[in-house]
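Missing here: one protein chain of the complex. Every other protein chain is in place.
Here the chain labels run A, B and C in written order, and each chain numbers its own residues starting at 1.
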Amino acid sequence: MQIAMVGLGRMGSNLVRRLMAAGHDCVVFDTDPASVEALSGEGATGSESLADLVGKLAQPRAVWVMVPAGGPTEHVVGELAEHLDAGDTIIDGGNSYYRDDIVRSSALADRGIHYVDVGTSGGVWGRERGYCLMIGGEGDVVGRLSPLFAAIAPGAGAAERTPGRTGEPAPAEQGFLHCGPAGAGHFVKMVHNGIEYGLMAAYAEGLNILRNAGIGTAQQQADAETAPLAHPEFYRYDLDIAAIAEVWRRGSVISSWLLDLTATALAESPDLHEYSGRVSDSGEGRWTAVAAIEEGVPAPVLMTALASRFGSRGLDHFASQTLSAMRQQFGGHAEKPAE
Amino acid sequence: MQIAMVGLGRMGSNLVRRLMAAGHDCVVFDTDPASVEALSGEGATGSESLADLVGKLAQPRAVWVMVPAGGPTEHVVGELAEHLDAGDTIIDGGNSYYRDDIVRSSALADRGIHYVDVGTSGGVWGRERGYCLMIGGEGDVVGRLSPLFAAIAPGAGAAERTPGRTGEPAPAEQGFLHCGPAGAGHFVKMVHNGIEYGLMAAYAEGLNILRNAGIGTAQQQADAETAPLAHPEFYRYDLDIAAIAEVWRRGSVISSWLLDLTATALAESPDLHEYSGRVSDSGEGRWTAVAAIEEGVPAPVLMTALASRFGSRGLDHFASQTLSAMRQQFGGHAEKPAE
Amino acid sequence: MQIAMVGLGRMGSNLVRRLMAAGHDCVVFDTDPASVEALSGEGATGSESLADLVGKLAQPRAVWVMVPAGGPTEHVVGELAEHLDAGDTIIDGGNSYYRDDIVRSSALADRGIHYVDVGTSGGVWGRERGYCLMIGGEGDVVGRLSPLFAAIAPGAGAAERTPGRTGEPAPAEQGFLHCGPAGAGHFVKMVHNGIEYGLMAAYAEGLNILRNAGIGTAQQQADAETAPLAHPEFYRYDLDIAAIAEVWRRGSVISSWLLDLTATALAESPDLHEYSGRVSDSGEGRWTAVAAIEEGVPAPVLMTALASRFGSRGLDHFASQTLSAMRQQFGGHAEKPAE
Partner (left out) sequence: MQIAMVGLGRMGSNLVRRLMAAGHDCVVFDTDPASVEALSGEGATGSESLADLVGKLAQPRAVWVMVPAGGPTEHVVGELAEHLDAGDTIIDGGNSYYRDDIVRSSALADRGIHYVDVGTSGGVWGRERGYCLMIGGEGDVVGRLSPLFAAIAPGAGAAERTPGRTGEPAPAEQGFLHCGPAGAGHFVKMVHNGIEYGLMAAYAEGLNILRNAGIGTAQQQADAETAPLAHPEFYRYDLDIAAIAEVWRRGSVISSWLLDLTATALAESPDLHEYSGRVSDSGEGRWTAVAAIEEGVPAPVLMTALASRFGSRGLDHFASQTLSAMRQQFGGHAEKPAE
């Protein structure tokens, strides 16, 4: 079927490629003409403006917007709405906050325009592996667009079938799911990323414990400010972290795609020295924590994982200074210099 | 090659089956004669006592002990040592604390007996999938036993090769790894399980947030003791948790074997009502936390995951009572009854 | 000076009493005539409606609103604004979200009405001890009202002077502080309560560890699902929690008012059996966590304390069920029944 794509960055371009590979007809636009030209060369129909793009679509139209969340998405959706007609559909495939979907969907509904939000996971590997799609919006609209989602998703063969599931593979088994009304797709994607933060932290903390398993062989300092290591004989391992990540990939309970990637990173650079350790966070982890708080659901692991990222960027500095100042006040403890 | 197995529970029996399937010659013993008989029927050589078992082995002997950690392992290793000779090897494949390995290995070394500790992951699926093996001990001894480990491990084909790895697959790529000297295998397995706790908690917390995404549709209570939900319109989703776990299995960043199992559990029982939510912990998560503390390595996610398990069993009760008592004291706040 | 009080609950009434005791002239209103009558009998000027109250005040008027946050405050402020004139001031002394202050202050400024937000701490003890006041609003307006704040606050004598502070005691040393523009008072009060959650959790967790210090004397279960206590001989104390809270009140680093209250509660009921342990939270702890998240400031202790409260109310149930389900799937581990 016909689909338009606005925003031809890495993600947008790769979506178009998967769609075309499945036989869909893609009309594309980007503010950078070179991106449009590149995909035109691969079989897409280029366009010069949003108006031009809309003009090249048959009704009811479907336009997939794949631009940065926040202002850019707001802008493109607003302008698109000017050109579209009742019955057309805008699909937001970016990382929008699900609350914006709810507001946006309601505003567009007043003009008869449908709105579908799609949380998309898969990263730089998605073109090859397919993308996992979490979808929000009206059921019949999402249903009509299913062939597009099926083309983008990995398909049922990407994982062994879950025991107990029978019959024709459900969409969830193919890698896409209509989660609920407006915002539900991005809500589920948000929590997906919140979980991702927790998983990543679990691996990272564990590997760090392994990496420091030789602390007992270091010269032990003995002063009133340092907790002595009671049994240095139990911490004398010099472990090969890259090999450990590798061995866990096969047969262990903690095998995962994130572990596969970790093994890749460690195979390239066993001590990861090219990373400074300042870890970014891009919104969804924060929003997940806020959702947990507002729901009153305890999510201490996910929140702690988020806090660790903030800490990695030095944002705990004043708190730490406060602790040292208190210790100085009550115990006369001077700070120890870095080793 | 020849190998003896002591302890023919589910794990021990399945190890024997994988070993025999690879052509190894297994001599087996268990205090339960029926277990011995069962495996004899499958091709193993049965024995009637540890002495009998040892007598049936050619030197240098290798005896794999697969009995519960702690007292039982201590007992079997001790008795075996009475019957073995210098040059023989005892392999502890259970869940021993790595510190016990260090002590035990040292004691056996005085008698010329080698000791190898093997952390084994794979659970009830290991017979089919193979087991991930984390191994500690002397390098040449471990090397000599490698054909056994290779038979038990999943093999290189169990996962796609990590980019950047070339040549003959290393043992880690086949699913077994010599991690270091005595205790190193169980140390790595311990941290493996600590990570497992963190991963599990991340999924569990995230799914719980999804499950409570409809809290805005419930009647909102308004009293001074309840934080009101400022925006109930953002929490009106009725999500299909089983389908969400399923869709994440394909193409998403958080796909993993634990997620596969979660999807299986939810496909069987979407609300998991047959579980009371009292979560056990079996030692390794605690030991991992202790190792982090002794190393001075921050592991707040792993420790918080552990604390959540303790809390699930009601062990936070007095702490919670204390909080309510404080609130009563300073604010005259009465506790609210359960809904 | 003259001041009006709207809302004569425990807090409002006690504020009026402290104000009158300091010689201020109080005009009071409440929807419950009995409350008005009671304070009239103590020297306040009663009124029958907001209009009546406003009519009894000389310009520029100052009206302190002490009603529940959210809808009730919104309503009273809105109605008051109808009756007030440019140059008058509304003081919100409740537990409003500071963001509401910012919005409200801006709306009232359009009509020339000043808005002052006052975070008030002191609980049921405030009438006697005085209240700690954290104040937001325009500097000159707050300055003009200072005699009122000074009457409500505990005064400089309530604590020993901080070393290094000299001269006339600053307002902060008397127990009230102009923190910044609109919302700053409630912002600081919000974080104050966030800290309170953390402090309370620290005491509660510690006391719980003490209470369970005799776990080594209990019969130890030995099964594969329970982490055995390696050294029961180190956990054989039967500690007197009430006495411990008491002894810490004098000379220890952790003495505090919250500890005083804890000692009181434990003196009344050493095992706190009358508390179910379902701990409420009333908003500020959540908002503090959200502020930390939005600022990108790591606050893992405060967030974990909040999560513990959620957990105390059973909101971790589905997460715990999920953990048990995973354990069943990978290890065949059945849940253990409650003891």
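Here, a residue touches a chain if its C-beta (ideal position, glycine included) is under 8 Å from a C-beta of that chain, and two chains touch if they have at least 3 such contacts.
Predicted model, so just to flag it, every value in this text is computed and none were measured.
> Which shown chains does the hidden chain touch?
The chain that is not shown touches these displayed chains: A, B, C.
> One chain is left out of this view; which of A:Pro68, A:Gly87 or A:Gly139 touches it in the full complex?
If we include the chain that is not displayed, A:Pro68 is the one touching it.
> Among C:Ser121, C:Ser146 or C:Ser276, choose the residue that contacts the chain missing from this document, as touch is defined above.
Residue touching the chain left out of view: C:Ser121.
> Which of these touches the unseen chain: A:Ala51, A:Ala150 or A:Leu315?
A:Leu315
> Which candidate, C:Asp30, C:Glu173 or C:Glu335, sits in contact with the chain we can't see?
Counting the whole complex, the residue in contact with the absent chain is C:Glu173.
> For review purposes, identify every residue of chain C that touches the missing chain, sorted by number.
Counting over the whole complex, chain C touches the hidden chain at residues 98-99, 102, 121-123, 126, 129-134, 153-156, 158-160, 162-165, 170-177, 179-181, 183-184, 187-188, 191-199, 201-203, 205-206, 208-210, 212-213, 215, 227, 229-231, 233-240, 243-244, 246-260, 263-264, 267-268, 288, 291-292, 294-302, 304-305, 307-308.
> Name every residue on chain A in touch with the hidden partner chain.
10, 68, 70-71, 97, 123-125, 200-201, 203-205, 207-208, 211-212, 222, 224-228, 230, 257-258, 261-262, 264-266, 269, 272-273, 275-283, 286, 300, 304, 308-309, 311-333, 335-338
> List the chain B residues touching the unshown chain?
253, 281, 286, 289-290, 292-300, 303-304, 306-308, 310-311, 313, 315-316, 319, 330
Rule of thumb we're sticking to: only the chains that are shown with their structure count from here on.
> Suppose you list every residue number at the chain A-chain C interface; are over half of them used by both chains (same) or under half (different)?
same
> Using Cα averages as centroids, what's the distance between chain A and chain B in whole Å?
For chain A versus chain B, the centre distance works out to 28 Å.
> Indicate the residues of chain C shared as contacts by at least two other chains.
Residues 281, 286, 300, 304, 308, 311, 313, 315-316, 319, 330 of chain C touch two or more partner chains.
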